[in-house]
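What follows is an incomplete set of chains from the complex, kept in their original frame.
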Amino acid sequence: MAQTVEPKRRRGKLTLVLVIFQIIFLVLFGIFVEYGEDSDAKAEQNNLEHGNGGADAMDNRLGYYYPMFQDVHVMIFIGFGFLMTFLKRYGFGSVGYNFLLAAFVIQWATLMQGFLHLHHGKIQVGVETMLTSDFAAAAVLISFGALLGKVSHLQLIILGFVEIIFFSVNEYVGAGYFQTADVGGSMFVHVFGAYFGLAASRVLNKKSWEGSSKEGSVYHSDLFAMIGTVFLWMFWPSFNSALAPGDDQHRAVINTYYALASCCVTTFAVSAMVSKENKLDMVHIQNSTLAGGVAVGTCANMMIQPWGAMVIGVVAGTLSVVGYKWISPFLLSKVHLHDTCGVNNLHGMPGILAAIAGAIAAATAETSNYGYGLYEVFPARAPLVNSTALDTILDDFTVDAGSGRTAGMQAGFQLVALVITLAIAIISGMLTGLLLKIPILDQLTPDELYDDNNFWEVPEEDTHYVKV
Amino acid sequence: MAQTVEPKRRRGKLTLVLVIFQIIFLVLFGIFVEYGEDSDAKAEQNNLEHGNGGADAMDNRLGYYYPMFQDVHVMIFIGFGFLMTFLKRYGFGSVGYNFLLAAFVIQWATLMQGFLHLHHGKIQVGVETMLTSDFAAAAVLISFGALLGKVSHLQLIILGFVEIIFFSVNEYVGAGYFQTADVGGSMFVHVFGAYFGLAASRVLNKKSWEGSSKEGSVYHSDLFAMIGTVFLWMFWPSFNSALAPGDDQHRAVINTYYALASCCVTTFAVSAMVSKENKLDMVHIQNSTLAGGVAVGTCANMMIQPWGAMVIGVVAGTLSVVGYKWISPFLLSKVHLHDTCGVNNLHGMPGILAAIAGAIAAATAETSNYGYGLYEVFPARAPLVNSTALDTILDDFTVDAGSGRTAGMQAGFQLVALVITLAIAIISGMLTGLLLKIPILDQLTPDELYDDNNFWEVPEEDTHYVKV
């Protein structure tokens, strides 16, 4: 087994950094975090009837959100973790750092997102904040995909910490201030995570990243990766719909299901077309089959009809395979943009497609095709406070006053959110890349690239059963 | 690595066929498919109260069906996909074609099943139709198991397309017209899928199929297969109960749970008995442990009592291991029936057992042991319209008028449905096999059998860590 390179230079740093952050998290949780009313034994609603666990247990929001939360949880930890195990000698790092990063980020994201939504100076947690913390982890894991095998775990932790700050602010601005619709987080999670990671990768780029024989798969590593792919694919309807209510949620499930089905079929069709001898390429099957879930994520709860979702899936699958085949090599050779997992093809471009599809769907949304459901999907479309229009609605429907936006205005805000997301992601990603160049953060030597051997106790291979 | 054989003959065909079908699906979805009322923003019930997502979000049928739908979804894509990865060099094809076929079929089954249940000329989709589309995919994947490694992906797509037509008609006749009870689809899914695939396999049979050294497993491929096995086993209670209401669903869960537990124990017992030196055989553990889920599928919602479910599990496990040990080799040598995954032992014979168990249970079902629940399990048992018997029931219970069937009549219909299912499956499977012999559909050469190498970009093995 190869000698590890300069192990001493990193002695104790990962431990030190993790311990410091964990202590900070503990202190901040101690000061700021408390149970939400659904999980606080003392809350009045939980002191009514014993047999039902306080209030009616069926009414606890846990019952509504938990099954989908667990689907998303599987996507984060199994899905992203195993999707990246395709590299032949980086399986420990893929699933291991994915695990570490996500467990780190869900704590930090609870705090950052909580600070932006304080209740009387406190952060109230519950299944909904667990969901949004998991979404935040997804963004960091997407960025990780762009850098897989090329940065140290120390650099990853710093990247995750910084990214969550910008991620939370961007989402707060886009979803909160601009009232953009993005139910599946295709802009705020996928576009942000992809271009943040790509920007950092570009800044950190080294010649040694290219051409390593270790940057490839073996037969069984490709099968491990398919565990990740299939779990992501199956549970993506939960990702895109978890936070939507009632019929909106149901619609988001349906649209994502059909977008993914058509995307999968399209990926096989295009992969066979672009590959040598019409063979299928596991890189496409592992990744591009999922692009439909990203691309339908912004408009999943809109009235795009199942056929509309399928068109989005077809375009996304095609775009993604074309990305792997031609755009990634082009960006690598011309722009020196190295993207280990091809996150530009799975999350970046399909995320931009999602934003555009969302803007188009928003531009055609009226009460004629949405009923009053229009104001659930686009709260800013609701009439202004004290307007006659609002009073008419309130006769039949409970709705908060909005900004009286037109369909065209809403579509414009959707595109503005995309531009802002791209800008914040790229600029903050580049700055983070610069930060990660600080020598103390242990950049990898060429020998350490794409290889578990230098950071993990790797077992000696068993040779007993290999016949020669 | 071996040269691929005659790649040019298949240039572009898979792409062409998938593109054509995907366009047809898109057009038909555009014309016929719309959201069901639970997912249509404009539906009146969704325009009442904003805070709950239109109507009370808890009342949306998504909440009732979605957790079990996702369990079934995992069975289809992870369960069937990984169960078939046991072959040493066909892992990509197993999990990959499973993925493609299922994504293809869920679109086509939405249409076919929808055409048989039109609402005012439209197909309304929702979580329930997603469930039945996934069930339809299961039938095709079972047929795939009989043909694994022996047909091209092009042939598989054609097979899936044709099979869904006959599958949907058979189920419509059996469940709709004959009002047969088959809550877990043991007849309409398992028996149909198995004998359709076996009939096609018999027609396509070639001498070269037998005796290939590639038709076997390696150590880690057997572990990948166990991922499929265990997910199928765990979620089978959801498969057998997803579409049943209330106490029927609860009962189907319990019966399937115990049938599977006793089947698993029995499989180990019988496998150790029939194997050389009392060793356990992974083929049995991977497959026969699941036979109890199939065999209890028809009567899972009936009042068979937990001990009854366990008896079914014991018989099914025994039958299945005996099938792998003696019946499959016999059929191969005497009838030239080659069954790669042994679907006759996991789905075929246990499905027939299910039908018989269902008929026996139906023959003993009366209001004395079911209460009025009898008419939920067997709607045709309800008294005729305007009969005195019906009026008496309607005093306490809401029930539609039925056909006034006796227990014996219902049992007879159960057996008739089995016979019809077998007949349609075998005849349509043979016709499909003939269709797949058309030269343009790329039958495999002997070198291409059980081998990913000819249709997939297979990575070079890494030799770096193998010491000699």
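For this structure, a couple of remarks:
The letters A and B name the chains in turn, as written, and every chain counts its residues from 1.
Going forward, a contact is a pair of C-beta atoms (placed from the backbone, for glycine too) under 8 Å apart; a residue touches a chain by one contact, two chains touch by 3 or more.
Since we're looking at a predicted model, the values are computed, not measured.
A single sequence accounts for all chains of the complex, and while 2 copies are shown, the assembly in the file contains 3.
Heads up, the rule we're going with is that only the chains that are shown with their structure count from here on.
Remark: rotation between chain A and chain B after Cα superposition is 120° (nearest 5). If each chain is reduced to the centroid of its CA atoms, chain A and chain B end up 33 Å from each other.
Residues 1, 58-59, 64, 67-68, 71, 88-89, 216-220, 222-223, 226-227, 230-231, 233-235, 238, 244-251, 253-254, 257-258, 260-262, 264-266, 268-270, 272-273, 275-282, 285, 289, 303, 305-307, 310-311, 314, 369-377, 396-400, 461, 463, 465-466, 468 of chain A are the ones that touch chain B when the two sit in their complex. Put simply, chain B touches chain A in their complex at residues 4, 7, 10-12, 14-15, 18-19, 21-22, 25-26, 29-30, 33-35, 38-44, 46-58, 60-63, 66-67, 70, 73-74, 77-78, 81-82, 85, 89, 91-92, 95-96, 99-100, 103-104, 106-107, 125-127, 130, 153, 219-220, 224, 227, 454-462, 464-468.
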